[in-house]
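Okay, so here's the structure we're looking at.
Just one protein chain is left out here, and the rest sit where they should.
Read from first to last, the chains carry the letters A and B; within each, the first residue is number 1.
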Amino acid sequence: MAMLEIEDLHVAFPKGKKAEVEALRGVNLKLEKGERLGVVGESGAGKSMLAFSILNLIAEPGRVSQGSVVFHGENLLELSERDIRGIRGNRISMIFQDPMVTLNPVLTIGTQMVETLKAHRKISDAAARKLCIAKLKEVAIPSAESRLGAYPHELSGGLRQRVVIAIALLTDPELIIADEPTTALDVTIQAEIMALILKLCREKDVALILITHDLGIVAEVTERIMIMYAGLCVETGPTHQIIQAPHHPYSAGLLKALPQFAGRGTRLYQIPGSMPPITALPPGCAYHPRCERATELCKAQIPPLEHGHACFHPIDQTEAAS
Amino acid sequence: MISLKGFITRFLSDPVAIVAGTVLLFLVLMAIFAPFLAPQNPYDLMQLDIMDSEMPPSWRVGGDERFPLGTDAQGRGVLSTIMYGTGISLLIGVGAVIVQGVLGVTLGLVAGYRGGWIDAFLMRLADIQMSLSTLMIAIIVLALFQAAFDANTYADYAIFMLIVIIGVAEWPKFARTVRSSVLGEKNKEYVDAARVIGLPPRRIMWKHILPNTLTPVLVISTIQVAEAIMTEAALSFLGLGMPTDRPSLGSLIRSGFEFIFSGSWWITLYPAIVLVMLILALNLLGDWLRDVLNPKLRRGDD
Partner (left out) sequence: MHILAFLLRRSVQAVIVMFVISLIGFSIQDNLGDPLRELVGQSVSEQERDLMREEMGLNDPFFVQYFRFLGNAVQGDLGTSYFFKRPALEVIMDKFPATFELVLGAVFIFLSLSIPAGIYCAIHRDSWITRFIMSASIVGISVPVFLTAIGMVWLFGVELGWLPAFGRGDTLELPWGWETGLLTWEGLSHLILPSVTLSSIMLPLFIRLIRAEMMETMSTDYVRFAKAKGLSTSRVRYVHAFRNTLLPVVTVGGLMIGTLIAYTILTETVFQWPGMGFLFLEAVNRVDTPLIIAYIIVVGLIFVVVNTLVDFLYTLINPMVKLPGAKS
């Protein structure tokens, strides 16, 4: 049994007074101990929804309408509030996107770090502080002792995110869910932070779910990828395999759009059209309006996820060479 | 902007709005047609008889059919004084809001469009004025006014003073609303287009930007009328507002206050009820209007 198994996960939001729309339409995911998985997709594809539902943190009025999230044999969605709190920030930690809004502006870094420790184990203030300083050093924050008394706005964006990473590691979790951890940072710092996350996950054998829209980052950090589109997973498999030879037209389109694949002097490729909002999904395969390979079948039925891709007309290896 | 049809549909589907609107309409009509509807004219000294004073409402012992809601200390029918008084309260409320509106919208447009030191200065002034509340400013100004002039002069100018003071004291609210609208609109393309054509700033401000800022102005106007009426009532109650011979609802309450203990409760109660109904109706309508005109809360079916 894998460490984390998500089965047929559906997340729904109310529309008007009676109906509901689904943001996640049946997602499956398996994660082994220490494994690093990338979840890729455009804004609105459901990536963050997936992340939040693991810890049952979907904000009202949304709700998990179906499915299970099994962590070491326990369905997290069925745990009592008290029990799930024991998992959150303890065995499974999260890193959010923008550290400026993730950290509470009116509390010191120290307070926000120590409270995490004290929420999950019996530890004295002094011992907690020592541990926090040690962790700050691990994430390469200079003058760690003095930072404990600082407020978030006194640190630069990169340092703030390092603090958030430190907080995530405080309790030696088994899994870190990182939701776009570098998107809100300066381009120059993004690489540093990503390298830091990678290094720490490797060293401590911590599993990682990295959510991002940036295929470039995913290629360097993850071992497996899951590509999401309109609330469903459309392709999944080992990273290098998918990048070399994607099967789903959407994956191929995403890769084609990467600058590194564009020839010198040619226009950057863009997939025509845009992803439909969850309130206005086309019938059948949600990608068919943008897909050159679409047929009547695609318009009628949602392709099931088989052999790592959800497509009736996947690209085979010979085509991928072009 | 919401369509007129959508507006009416929303109105008719919200019971609170209907009730509030009806009450308001009723009170306004009552005030306008007071000279025709009121059983007596309380300002006509010839009609008053001191023997009629402090009579209870007509359904109680000692009451008289001529005075359905009883009489006050001077023998005026309470119903009549309320009818005329509501008119005065409304007149001052609406008048003050017109002054606030004109002043505030103009200054808000200028501040928002011009920016720079004019904006900074006006906003600072607005800040200061808002922190000294309208009521306090009015109390001080009216107190000084009363001290400077004798009672008769004061009575003559009271209505005018009240409208002007409440109007001038509250311009910041309108100004701020309009200014933030302007700041939002300023960056839109149609303004650039107008400027490129060479239209003078004043023209751009008034003809182009202003219509787009009217929605929030409309929303706060209703509530501001309620505010103005409340302020005037408080001032009259303190004796700094309308005099007792031309009473607004607030002055009526004031003159009836001392009689609560001697048992003539009707002199205060009925004007108080009407005052609360008026303010409540305006506030509820204003809240409803804000919800309806707020683009973020639109339900998607209008």
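As a convention for this text, a residue touches a chain if its C-beta (ideal position, glycine included) is under 8 Å from a C-beta of that chain, and two chains touch if they have at least 3 such contacts.
The model shown is predicted, which means the values in this text are computed figures rather than measured ones.
**Student:** One chain is left out of this view; which of B:Leu37, B:Ala143 or B:Ala193 touches it in the full complex?
**Tutor:** Touching the chain that is not displayed is residue B:Ala143.
**Student:** If I consider the whole complex, including the chain that's not displayed, which of A:Leu4, A:Leu37 or A:Met94 touches that chain?
**Tutor:** Checking the options A:Leu4, A:Leu37 or A:Met94, the one contacting the hidden chain is A:Met94.
**Student:** Looking at the full complex, which residue from B:Leu12, B:Ala193 or B:Val276 touches the chain that isn't shown here?
**Tutor:** Per the contact definition at the top, the residue touching the missing chain is B:Val276.
**Student:** Extract the touching residues of subunit B with respect to the undisplayed chain.
**Tutor:** Touching the missing chain: residues 130-133, 135-137, 139-140, 143-144, 146-148, 226, 230, 233-234, 237-240, 253, 257, 260-261, 265, 268, 272, 275-276, 279-280, 283-284, 287.
**Student:** Mind pulling the subunit A residues that touch the left-out chain?
**Tutor:** 55, 57, 59, 81, 85-90, 93-94, 96, 98, 101-108, 115-116, 119-120, 151, 153-156, 167
The definition used in the following text is that only the chains that are shown with their structure count from here on.
**Student:** Determine the centre-to-centre distance between subunit A and subunit B, using the mean Cα coordinates as centres, and give it in whole Å.
**Tutor:** 55
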